[in-house]
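A single protein chain has been removed from this complex, and every other one stays in its place.
Letters A and B mark the chains in the order given here, with residues in each chain numbered from 1 onward.
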Amino acid sequence: MGTEMPFLVLALPTLAFIILALVPQLRRSGKPAAYLVIISSAASLWAAVKLLVNQLSLGDEVQSEFLIRWLPNGGDSLTDVGWLIDGTSAPMLVVVGLVALCVQVYSLGYLDEESPEGLGRYFTWHALFVFSMQSLVLAPNLLQLFMGWELVGLCSYLLIGFWWQKPEAARASVKAFWVTKAADGGLLLGLIILMGATGGTGWNPEGISSGTLNAITLLLFVGVMGKSAQMPLHIWLPDAMQGPTPVSALLHAATMVAAGVFLIVRGWPLFEVSSLTLSVMLWVGCITAFCAAVFALLQDDVKKMLAFSTCSQLGYMIAALGAGGMAAGYFHLTTHAFFKALLFLGAGSLIHAVGTNSMSKMGGLAKKMPFTFVLFTMGSLALAGIFPFAGFYSKDLVLETLEHGHHTIPLVLAMGGVVVTATYVGKSLTLIFFGSNNSPDAHPHEGPITMLVPMALLGSLTLGAGFLLLKPFQSLLGNDDAVFHFTTLGYIGLGLAVLGLAVGNWVAKGGSVKALKPMGDFILSSPLDRLYVTIWRRVLLAGGKGMAWVDRYLVDGAMNALGWLFVILGNKAKTIQTSRVDNYATTVVAGAAAICLSSIVLWTLFVGAV
Amino acid sequence: MIPFYLTAAAMLVSAIMVVRSTDLVRAVLWLSVVLGATAVAFIQLKADLLAVIQVMLYTGGVITLMLFAVLLTWRRDEGKPAAGRHRQGIGALLALGTAGLFVAAISRTELPEHTPLVESDSAAVGALFLQQHVVAFEALSVLLLAAMIGAIVLARRSDA
Partner (left out) sequence: MAGLEMWLYLSALLFAIGLYGVITRRSAVALLLSIELMVNAVNINFAAFGWSRGDYTGQMIALFAVALTVAEVAVGLAILIQLSRTHKSTELNVATELK
């Protein structure tokens, strides 16, 4: 088992990417390129599943570790590259591989109207993404994780801007890249400090002072905030919906945005002992969970609603981690990957059928698209946290973790978030599937089989992952606490969810409170975005102009002045050569006198009196 | 002391007149006074041979040469002493500076014990020339020959 399986997990998508990158004819042919990538993803998934099965028998021990020394440091190694397969990375490999495969198969049906060149380009980026994400997941140290991190950011840029002819898409891709890149500054700083403190980039917190540890993890968390769209760095995620819906499903719901959470899980030895960072995570997570849910409630566009919903759910994961519940956060990541991807694929099916993103233009689709109706509802109920779907189990674990740590206000915020989540779920379900059809021109129909099968697969996982996978999951993480059982909190949570659904139904039927509309409009006008743009223009660009001025006039100016000084001195020195003999005679005499005088002066200074 | 002061005064006054005189002929004649005073100084310094040769060569030869040169190249507008205040200032500065330098040097030096000459012995000087330093003497005569030929060549008219 040793080295072949992990190598295959990484190598097959890479191979597909390289082939497609180097052979333009294949890439531009469209469907063959797609099949190549799908086959490589499937094979990579098969290898990942084998690894997971093997890992289950090992618990949380390291199954396979492979390191190549990359940057030497004296006799030791500064950093290695390779892989580390253990209880933390094995499940994520399968999650990523599975969702990626589903999304890729779905894309064949969703993008059937795309040109062959476009399709080939799309699948090339997909291959790159699978490689990048998997190399992030099985990274043995922070530096390789960071490399994968940056690569998935690149893929995000490329895929959001897939239809770059649309100006909104081009802007959105740049915005996503910029915001995450700015946050990555923090991550890089944390990495550097870690390197300085330990001489390597592993996750061993021994020997680092607690202040430094807090600094490192806090900076790493800044990077996480960007990648996982926590407030206030969430602004890129709603705009990222400009990309094709399968991309939103894969990157911006299931995997890439989850990379931030995964970083914390991976680096848990460091985070576990950084109490300051954990508190920050707790609060940021809860606030994001609640506020993003409110934003989702205000949205009419189904994809934007799902985007804010993703922010909110990521907030739950981060809050759970902040409260110390690594297993809870990681499990919620897993279930969320399944049901959110399902929701996005379902949304794609709806958009494909009706031709619009706007929920208020949909309606009455339950009968016309029964398959989508069932699956989308399953995903929605999981999102709301209704038993027995997977989301119920994972969300309850999160709430339990918060309660266990006696974090009262965060718990209240989280439970409020549960209500609001269920509200927007109920609202969306009502608007989309019930009532009368608001778009009489469209002819809604189910998509092709390539779209339906992945949805079904994800749907079954959404249903079963909760009670089937929790136990194995915990054993993989070596985490035996939080044995699941029904507690009061569970009942309360369930009750809140049902309440929320009912409220949502009422809201959708037009019962929204008029007083809240101004606030809704204010939020929808995205004041945070405008703040960021102002900061960008006033502070960063002005600062840049200032520095350019300094560079041009002071730095260059000093060098130019030095040059000019010598030119002027040379001109002045030129005047000695007057070509007149009497001047030359004078100069000779003056020179002789100068030599005499200076020799006398020097003699007096260094030897003594004349 | 009195002979010294008289000689010194004559020498210095004439020297100043040499450098300040606008008329070249006058300047040359003042120079002849300086050279004569120098000869007197040599006698006081018990260097009779030197004094005689000084008179013969300098006041006889050099002054004559100078007068010839002046009169051969005489132009009406020549002999003006200096090219403006600027040059005079620098000259004065350098001259005074040099003088001051030398005076300071002389006054601070411990001059060795001297037992000055009491009489002037020309034969001894001649013996020095022809015994210890005969090579230099011969070389000097060769040099004089070369200078003579050189001067004739240089002063020739180019068309001759």
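Everything below uses one rule, namely that a contact is a pair of C-beta atoms (placed from the backbone, for glycine too) under 8 Å apart; a residue touches a chain by one contact, two chains touch by 3 or more.
Source: prediction; values computed, not measured.
By the touch definition given at the top, chain B reaches the unshown chain through residues 1, 4-5, 8, 11-12, 15-16, 18-19, 24, 27-28, 31, 34-35, 38, 41-42, 44-47, 49-50, 53-54, 57-58, 61-62, 65-66, 68-70, 72-73, 75, 78-83, 87-88, 90-92, 94-96, 98-99, 102-103, 106-107, 111-112, 114-117, 121, 124-125, 128-129, 133, 136, 140, 143-144, 147-148, 150-155, 157-158. Residues of chain A that touch the chain left out of the display are 577, 579-582, 584-586, 589.
The criterion applied here is as follows: only the chains that are shown with their structure count from here on.
Separation between the centroids of chain A and chain B, computed from CA atoms only, is 100 Å. Listed in rising order, the residues of chain B touching chain A in the complex are 83, 87, 90-91, 94, 97-98, 101, 104-105, 108. Within the complex formed with chain B, the chain A residues making contact are 582, 586, 589-590, 593, 596-597, 600, 609-610.
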